[in-house]
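Note that one protein chain is taken out, while the other chains of the complex remain in position.
Letters A, B and C mark the chains as written, and numbering starts fresh at 1 in each.
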Amino acid sequence: MKLLRDILDKQVVDREQVKIGKVDGLVAELRPGEPPKIVAVELGSITLGRRLGERPGRWMARVAARLGGKRHAEPHRIAWNKVRDIGVDIEFDIDVRETAIFDWQDWLRDHVIGRIPGAG
Amino acid sequence: MKKLLEISLGVVTSVGGFLEVGSVATAAQAGAAFRFQLIWAVVLGTFCIIFLVEMAGRFAAVSHHTIADGIRERFGFNAFLWPLLATLLVNFLVMAAEIGGVAIALELATGIGFQWWALPVAFLAWLFLWKGTFGFIEKGVAILGLVTLCFVVGAVMLKPDWEQVAAGAVPTLPDHDAANYWFMAVSILGASISPYLFMFYSSGAIEDEWDKSYLGANRAIAGLGMSFGGTIAIGVLIVAALVLAAHGIEQVDDYHQLPLMLIPIFGFWGFVLFVASLGIACFGAALEIGLQQAYLVAQGFGWTWGENLKPRDDPGFSTVYTILLVLAAIPIALGLDPLKLTIFSMALTAASLPLTVVPFLFLLNDERYVGEHRNGMIANAAVIFIIALGFVLAIVTIPLQIFGGT
Amino acid sequence: MATVNLEQLAGRNVLSHGKSIGRIEEIRAEPDGDDLVVTEYHVGIYAAFERLSASAIGIAVLDVFRLRSRDSVYRIPWDKLDISDPARPRLLCTTEELSGMKGSIEGDKPE
Partner (left out) sequence: MAATLQARIVNAVTAVGLRPDRPCLLLIIFVLTACSPSDQVEQQSKTAASATQTASLVLESWIAGGAPSEYTSRTLQSAGKALADAGAQIQSAKSPEPSGQAGLTMAVGRLSAAVIRAATAVQNGNRSEVEHAQQDLRAAAADLSTSYAKYFAPKS
């Protein structure tokens, strides 16, 4: 399997097929004498910022912490052993509602979008 | 039978996407200043967009990815950022131009200045996106958009010398105002080959749940729909040449001049038809661009997207088009001339083409995405041609913007 | 446990005795029991073509500019590249070993 081509930047869905983001980062564990093991995927603006460079990464982390509190000062991670299927999308055996990934969308829904008439 | 219905609907829809304030304004200017001489630019632009739309639809139908998904996945986030930013900017400008187009139509109809209409128009467009479904918007825009056929009817009624019209389809050098001529050619190409059009089309294919069985329909829709749109644009150009240029009006730099194209042909109804065509075509385009902007951001970052969802269920998606509509209404509300803005954004669209078209060369040849439905020689040659054209346009647009623009 | 972000490696220059041998364009991984482990890093412009499934086009372009001399990919085994600082990957082998890691380009066929 080729990680950069086939995994990175792919669409991530949860077990309900809800689109929750792209594979913005891939985390490997370094083990002495053994090959690095993939342990998680990362999602979110902090990881994307870090891909652009050190400074955008730090800046993004600061913004995220300011807006979202401590819970959002680090990128969101989903453990690799939750992978269920790799096809058009990568499906993880999680429920996005139990993670912090959609906190900002929930905030947006509860405070802005949901208050506008006709939002459904 | 169902497929046939779907194809005809798709054809009409693509007209809605093709014909907007950009193609009307650039074709009118070109016809007035250079008569039939710039028809070739419309023809060339139409050919290019046929190829790109067909590929965008094929890519979506076979790989179940939109073009934006494909670019991000294959080229990575860092490379994706450039076409993303360029398209966001171009979409913003074109959106402002479309709001301006609707606002002009309303000014012509009511006598109330266009800048007062910018916010109401943006609000109405937002309401359609907020409450409407994809099918409703697609079909509504398509069917009302048929009113733009009045330009073709008008062109035929004027009995142009068809030999001269055909001669215009062959590129020739101008005998006067060379800088202006090339600037108009670039603007026409920008108005025809709009990135929002093919990116919207690939998102639409996913929304309509296309699969491989739609490949034939896709080809028919791309070919017929875009040619249909191109025909209407040529209709505008012919009418402008035979009405405006024939009356000695060689410079169209004031949007008040535009209805004069149809009044000598249809009388008062010509005025009404023009106002309706401009208003509907621009409003439809505004809806499509609003959706496209939201699709692009949502797909780029992997959020939930879909016009058929309720705003509550895709808050990120609906926030993007809401913000875009508010921002795009501002320049028009401040009184920026919609016609100048239109011509400027069409030229910039042309300049942004390489960023969005280069990925086609890779995505449509990648067996992992399109398998046996890869590009053939002709399609690849077309992509390479469009990329080369895009690079030339990008390089010449800026000087022409300074020297040739009106 | 020490973790490292692999996406940070993409596009990083790999140096051999101060000289660049190319950029990391691909990371290969294989299942190992229930785990997925990194096996190889692919370095060089041809690795980029492989990633974009564009070997044919890429080679044609390089031919036009007569740049085809570096006609291969370095496939560096996981234990020959120290990635503990992904911004500065360090090669852990000699020049001779490195030339043994040269490989030809893979086809575009899906695996």
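Please note the rule applied: a residue touches a chain if its C-beta (ideal position, glycine included) is under 8 Å from a C-beta of that chain, and two chains touch if they have at least 3 such contacts.
Here the structure is a predicted model, which is why all the values come from computation and not from measurement.
Colleague: Give the labels of the shown chains that the missing chain contacts, considering the complete complex.
Modeller: Missing chain, whole complex, touching shown chains: B.
Colleague: Where the complex has a chain not shown, which of B:Ala179, B:Ala276 or B:Leu336 is the residue touching it?
Modeller: Residue touching the absent chain, from the options given: B:Ala179.
Colleague: Touch as defined at the start, partner being the missing chain; which of B:Gly270, B:Gly290 or B:Pro338 qualifies?
Modeller: Residue touching the chain left out of view: B:Gly270.
Colleague: Given that one chain is not shown, which residue among B:Asp175, B:Asp254 or B:Glu372 touches it?
Modeller: Residue touching the chain left out of view: B:Asp254.
Colleague: Tell me where the left-out chain touches subunit B, residue by residue.
Modeller: Interface residues of subunit B facing the absent chain: 108, 111, 176-177, 179-180, 247-251, 253-254, 256-257, 259-260, 263-264, 267-268, 270-271, 402-403.
In the analysis below, only the chains that are shown with their structure count from here on.
Colleague: Spell out the chains that contact subunit B while also contacting subunit C.
Modeller: Output, common partners of subunit B and subunit C: A.
Colleague: Give, as an integer number of Å, the spacing between the C-alpha centres of subunit C and subunit A.
Modeller: Between these chains, centre-to-centre, one finds 26 Å.
Colleague: At least two other chains touched by the same residue of subunit B: list those residues.
Modeller: Residues 74, 76, 78 of subunit B touch two or more partner chains.
Colleague: Note the residues in subunit A that touch 2 or more other chains, in rising order.
Modeller: 4-5, 8, 24, 51
Colleague: For subunit B, which residues are in contact with subunit C within the complex?
Modeller: Touching subunit C from subunit B are residues 74-76, 78, 361-362, 365-368.
Colleague: Considering the complex alone, what residue numbers of subunit C touch subunit A?
Modeller: Touching subunit A from subunit C are residues 1-8, 10, 25-30, 32, 34-39, 50-51, 78-79, 83-84, 87.
Colleague: Going by the contact rule set out above, which residues of subunit C touch subunit B in the complex?
Modeller: 10-11, 51-54, 56-57, 108-110
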